[in-house]
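Subset of chains shown; positions unchanged.
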Amino acid sequence: MTALVSMEGVTKSFGGAPALRGVDFDLRTGEVHALMGENGAGKSTLMKVLAGVHSPDAGTIRIDGKPVTISSPIEATALGIAIIHQELNTVPDMTVAENLALGAEPRTRWGALDRRRVLRDAEEKLARVRADIDPRLPMRRLSVGRQQMVEIARALAEDARVLVLDEPTAALSDREARRLFALIDEMRAAGMGLVYISHRMEEVWELADRVTVFRDGRSVGTSEKAEITPERVVTQMIGRNVEDLYVHDDRTPGEVVLRVRGLTDGAGIGPVDLDLRAGEVVGMVGLIGAGRTEIARMIYGADRARGGTVELEGRVLGERSPDTSIRDGIGLLPESRKEQALFLQMSIRDNLVTSALGRLSRLGVLRRGAIGDAARRQMDALGIRTPPTREAGHLSGGNQQKVVLGRWLTVGPRVLILDEPTRGVDIGAKHEIYRIINEQVSRGVAVLVVSSDLPEALGISDRVLVVRGGRIVAELDRSEATEEAVMLHATGVATAAEKNGGTTA
Amino acid sequence: SEGDPVTAERGGPGAKVETIGLMVQDLSNPFFQSMANGVQAAAEKIGATVNVQDGRQDLGAQNEQIDAFIQQQIDVLLINAVDSDGIGPAVDRAKEAGIRVVAVDVAARGAEAQVTLDNTAAGNLACTYLADQIGGAGDILLINGTPISSVQDRVTGCKQALQNYPQISIVAEQNGDNGRAEALTIATDMLTAHPDVKGIFGINDPTALGATLAAQQAGIGGLVIVGVDASPEAVAELQKPDSMFEATAAQDPNTQGAIALEMAQKLFAGEQLEEQSVLVPTEMITRENLAQYKGWQ
Amino acid sequence: MTRTAPAGTPATEPAERTRPSFGQVWDRYGILVVLLAMVALMAVIAPNFLSLSNGFNVARAVSINAVLAAGMTLVILTGGIDLSVGSVIGVSGVSSVLLWNAGAPAVVAVLGGIAVGAAAGLLNGFLVAYLALPAFIVTLGALTYLRGTAYALTDGQPLIAEGDLGFRLLGNGNIAAIPSPVVVMVITYVAVWFILERTTFGRHIYAVGGNVEAARLAGIKVRRVLLQVYLLAGLTAGLAGVMFAARVESGQPRAGEGYELDAIAAVVLGGTSLFGGRGRIHGTFVGALIIGVLSNGLVLMNVPFFTQLIIKGAVIIVAVGLDSLKNWRS
């Protein structure tokens, strides 16, 4: 049988920098073909070529064996190719319905915009992915996760034969992910060809019929379902195997460093109580929209709390804001690095020292020597091997995330709050980030990790807090924290059960 | 005293002017265009070249232009300053560079000679005429302009004249930006506030003509509207028998320019001037004497 | 040891309430309230302000800036800006009178003037959309060379219309007892409203302004949208220019100097974000009225012109200040 899609010798470079160096790739009908590889390996670029976003420098693309040239997103759609891009591509100021209709707005007989149909179509599309979202809402009002669901709805709507999902679960948590996997199975059964890009091994094992591994702009091998083993894939990806991905030394936490009591924003989040001990990692898990990010931001002072107290080493902190928190020794690694953390057009060095300039200057004048040293030291510690003067925007996702983390290591806080620290980061980088976290903890830093990647959260945490409806509904020890246990609490089943049946000992 | 001034001493007995710099406030006003024409014509007669620069009503620009002229080592500079005093330092620089400077239309501090229109007299004449036409009593509107020397003098002159007419009062005074459009807009509003005025004085013809339009459009009749300049536009309007625009104080920028060049030539040749300061008389142009008025060239 | 809390209320989506809050109402009508307050004030302190005829004066005086602002709104919604519209008024006005004096029929003169504006806009659009030059600089350049062109066309002289100008009705006189420029203004706003609210092109304008990358990936021809938007801005400016010429019954090369800032002020007062993607055309209309009412009232009160400047500046700031109270909820 001829492949649904086959790409041969595709090359693409950006301003002289090769991103694809002659890639062969093929997709069959009725299969899920997983693409894996380090950040910057070229996965998204290849798919953007297929989706008509980038035109290749060389190479041929065949659909059903017939050579085609795809020079615009519209042409791709016409050929039945749909894609969910890695980055959110929504228009925040337009409604969900308008976003769903974007680029293909229905017209009335007289060529005017058919607003009734825009709404009707939107409701259908959302129904298909079983997302209960009001299509009249402005997109900006939705959380990252829900915006992602809208994107999925949009892609599925164009009844395509080929669907590319580029890290669709990065912003989703387990429940939404499950829902998506069910849809994927349906589509596979319906004979569609799906390309699935992810850095989450577990998902790949579960979904993929074949796995192609990318490295350095080349395909370094495709394995059939039968022959897929984690070791093999990881080795292909980063040239070595990662024995145990989740680094976690045995340790005994020290004194309580951070004590939060009754923290609330007066609108759906909180009241929240939690303690952080020196030298421990506490995971915060929950469904999308559970409010984990809000809790984290309130502790740090990024958002104003309407009630409750935050104590640091016994001292009650007053009105908190990022700058006071930093002075007090609390740090936050925000949820989305591009929007909230990184200065894309600044050098790696400047990004690393942004929050420590007070220490690295005298009377407001930069101590450039000291800055250079500090930056170089961090880059070595983080394993970022590229000139410090390089613009952060040019780095791959993994290295960007390391830079943001490095900014906090330069400051050296007592309490470090990490919101989705490995979102969209490749396994090699993930491993290094876990290593860094572990190292900080061993120095007595208290770490709070918000993660939608459940295995990760369980793998690196000493304790796990389950968040639902803006509250902490359960606290589980490392020993008792299993995915099942967490999901029970996260979805509310557990508490429901307890009502008619005593409490767990 | 700046840079290394180009103090090549030029001119002297019998010397002929070869390069002329002419600077005017605002070439987009026909008045100054006519002045430029006057200088151009006179220059051709003596076979000299003219570099005309537009001040765009910006003193800063005029400063730069003078420096450029110094650079070009022109022989004489005819200057129509945006501001009489503000131009002073620049004039001094020009003289240090050996350029003979004559002020045109508006006085310029430090100029060696000047041909000026008596703007005060012009304003005075215009408003006297207006006052008489409305029978020495009633309310009138005054449409002022951007505060530059010539405009201010006209307003001063007008108010002087009105002191002889105690029953006349200026009920509103607004800035028409020296132009027809803005004058039209604000005159419309002024007439709304004061529908029963008897006359309007505009500081120049474009302004007065804008006011005339405003009155027509507002359906107000029987006004006496006067301006200053006697520009072609104004002449055309005066020729309409039914227009409320009745008179304008004639200024002759064309001749002014010519006279200025004449004086500059004399200075350049080291001759004595009979008088350092020539004051060009102005006369009221009305429908009656319109025939005799030769207008601008 | 497992601490468990009572079943938590499901994740509340803070802003999912669809019932309009006070804030949302203010978002919508805040600037309108400002306008009404101003009218009320003027009615009390400015002589003859509150009369039908003066209402028409204001409307007539506003019409040109309002038409400019309508086109400007489209550009700003895409996140761009057009500083050249003031100079377009000069060029197109002069052109239309030139055509008239050359013996062209009124209609041709009018369309000619508008076409000149459209052409200028087309060039801006090409440079911004296809050469990706910054709109601010492109249109700043255009502001300069178009003004020069206006002067060049008339040798710096105002151009007296021969006979009485065939299309003077566009600037003066009435249509069904309503000042004709006001009629033109209203038609323009209805047209722009329809484009923005009822056509796919309108949606695309918001999309490009809201998130250009998303728009491109959704298959929207971003460049064409930008080109068309600047074209329309030039076209409306051309129309404004012809209206101006008709109003002063002559071709004034200086016409429209500085009008671009008033137009932009109207747009922003109307609540349109200079970053694009957000705004409504009726807001612009209200913004233009605020500026017009203010100028008119101050003249009626015979406030000295420099005091007028001080008040105008202050009011502009206060108006956006009040309007932006909405941001204070977040």
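Points worth noting:
Letters A, B and C name the chains as they come in the text, with residue numbers starting at 1 for each one.
Here is the rule we go by: a contact is a pair of C-beta atoms (placed from the backbone, for glycine too) under 8 Å apart; a residue touches a chain by one contact, two chains touch by 3 or more.
All figures in this text were calculated on a predicted structure; none of them were measured in a lab.
In this file the complete complex is built from protein chains present as A x1, B x1, C x2, though only one of each kind is pictured.
The rule is simple: only the chains that are shown with their structure count from here on.
The mean-CA centres of subunit B and subunit C are about 36 angstrom from one another, to the nearest whole unit.
Separation between the centroids of subunit A and subunit C, computed from CA atoms only, is 42 Å.
Chain centres here are Cα means. That of subunit A falls 72 Å from that of subunit B. Across the assembly, subunit B contributes no residue that touches 2 or more other chains.
Contact with two or more other chains is made by no residue of subunit A.
Here subunit A touches subunit C in the complex through residues 53, 72-74, 77, 85, 89-94, 98, 101-105, 107, 111-113, 115, 134, 136-137, 141-143, 146, 267-268, 287, 289-291, 468-477, 480, 489, 492, 494-496, 498-499, 503-504, going by the rule given at the top. Contact residues on subunit B toward subunit C in their complex (touch as defined above): 27-28, 30, 33, 144, 171-175, 179-181, 184-186, 188-190, 192-193, 195, 206, 210, 213, 217-218, 232-233, 236. Put simply, subunit C touches subunit A in their complex at residues 1-16, 18, 194, 197-200, 202-203, 206-207, 210-211, 213-220, 277-278.
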